[in-house]
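Removed: one protein chain of the complex. Kept in place: all other protein chains.
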Amino acid sequence: MFRISPEPLDPAALQRRLLDPRAGACATFEGWVRNRNDGQAVRALDYEAHATLAEKEGLRILAEAQAKFSILNAVCAHRVGSLVLGDMAVWVGVTAEHRGDAFDACRYIIDEAKARVPIWKKEHYASGATAWINCATRGPASGIPPAKPQ
Amino acid sequence: MFRISPEPLDPAALQRRLLDPRAGACATFEGWVRNRNDGQAVRALDYEAHATLAEKEGLRILAEAQAKFSILNAVCAHRVGSLVLGDMAVWVGVTAEHRGDAFDACRYIIDEAKARVPIWKKEHYASGATAWINCATRGPASGIPPAKPQ
Amino acid sequence: MTKSIHVQYFAILREQRGLAQEKITTSAATASEFYDELRGRHGFTLPADRLRVAVNDEFAPWGSALSDGDRLVFIPPVAGG
Partner (left out) sequence: MTKSIHVQYFAILREQRGLAQEKITTSAATASEFYDELRGRHGFTLPADRLRVAVNDEFAPWGSALSDGDRLVFIPPVAGG
């Protein structure tokens, strides 16, 4: 299951979807809103998503994880809306018989989700400034890689 | 915190010890009693520990993780006593500013804990047989590595 | 030949355009030409090579030919997690 959620994430409920008598290992990842980014004090974040495309791309990532690693189940949910410090932005959980696959798949899912799923983040700084992350236009010399061609 | 617990583990309470406004990432690992091991149907497990030595060695592992990775906090708790299928045997949680360190430290802690902390596991099989895991004496040709010399 | 395209804007594009969606009549042949046209008109700061495009709810190549009634979304650099 890959879900875009306007409601706060409920890790216990998400994890219940993973219960399996064959599972010996459960690896999870949570992304939390932290108080600094790139040296600036962060006050709050807005996330928005293209829910249809995000859920399609998210399900592709989960299917890739199932194909690449020996896992039993995987779930990812991403919050959208206005978040404050300490709020949970994303939850990933993976079960497997053995821990190596659970860790590797969990990491694969969050890495790919951050790189590919159409979710955008606007940071609100203590200074009053705001920024859409990764959307600055400083030219190719700034070290921002261009989007991968399709 | 590294704790040997005769009571069921409470992941929500353990995770609350990790809350930190600087944390952007929380990686966790849970070990669950699964229904098979090495091809045998498992009915239940007994865990026992040398609590004093286990907590000392566990704290050393957490300190190593703090030294090796850029993390904020780490907690590990291991259950002892009689467990049945689906019960949680171990919980590890790590917070960091960034996810790479959280994952790497979480994996380091569970890998080292399994290799070094004086905790023992007796499996009860559906067949009625029992076995202390890693304690079979089949001689060095069996592929069981000898304990690391101190 | 002109066609009517439904465009949805997200994130920085939505803010720069000042609205979330609109219907536009264009003679652009491809998604790429269409974005260049909109960029000129609305002053979008991001060049096409920093974006992806989705046609009718699927990611698509920039060279995709446009058909009357297509729904397009330009995807700014993502930042989930």
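Labels for the chains are A, B and C, by order of writing; each one numbers its residues from 1.
Assume a residue touches a chain if its C-beta (ideal position, glycine included) is under 8 Å from a C-beta of that chain, and two chains touch if they have at least 3 such contacts.
In this text, all values refer to a predicted model and were calculated from it rather than measured experimentally.
Enquirer: Who does the absent chain touch among those shown?
Expert: Result for the missing chain's touching partners among shown chains: B.
Enquirer: With the missing chain put back, one of B:Leu9, B:Ala89 or B:Ala105 would touch it. Which one?
Expert: B:Ala89
Enquirer: Of the residues B:Leu53, B:Val84 or B:Ala126, I need the one that contacts the missing chain.
Expert: Hidden-chain contact among the options goes to B:Leu53.
Enquirer: If the hidden chain were put back, which residues of chain B would touch it?
Expert: 31, 47-50, 52-53, 56-57, 78, 89-90, 110, 113-122, 132-135, 137, 144, 146-147, 149-150
Just so we're on the same page, only the chains that are shown with their structure count from here on.
Enquirer: Spell out the chains that contact chain A while also contacting chain C.
Expert: Touches both chain A and chain C: nothing.
Enquirer: If you average the CA coordinates per chain, which chain's centre is most distant from that of chain C?
Expert: Result for max centroid distance from chain C is chain B.
Enquirer: Let me have the rounded angstrom distance from the C-alpha centre of chain A over to the C-alpha centre of chain C, please.
Expert: Comparing mean C-alpha positions, chain C is 25 Å from chain A.
Enquirer: On a C-alpha centroid basis, what's the spacing between chain A and chain B, in Å?
Expert: One centre to the other, that is 26 Å.
Enquirer: At least two partner chains per residue is the criterion; list those residues in chain B.
Expert: Counting only residues that touch two or more other chains, chain B contributes 99.
Enquirer: In chain C, which residues are in touch with two or more of the other chains?
Expert: 81
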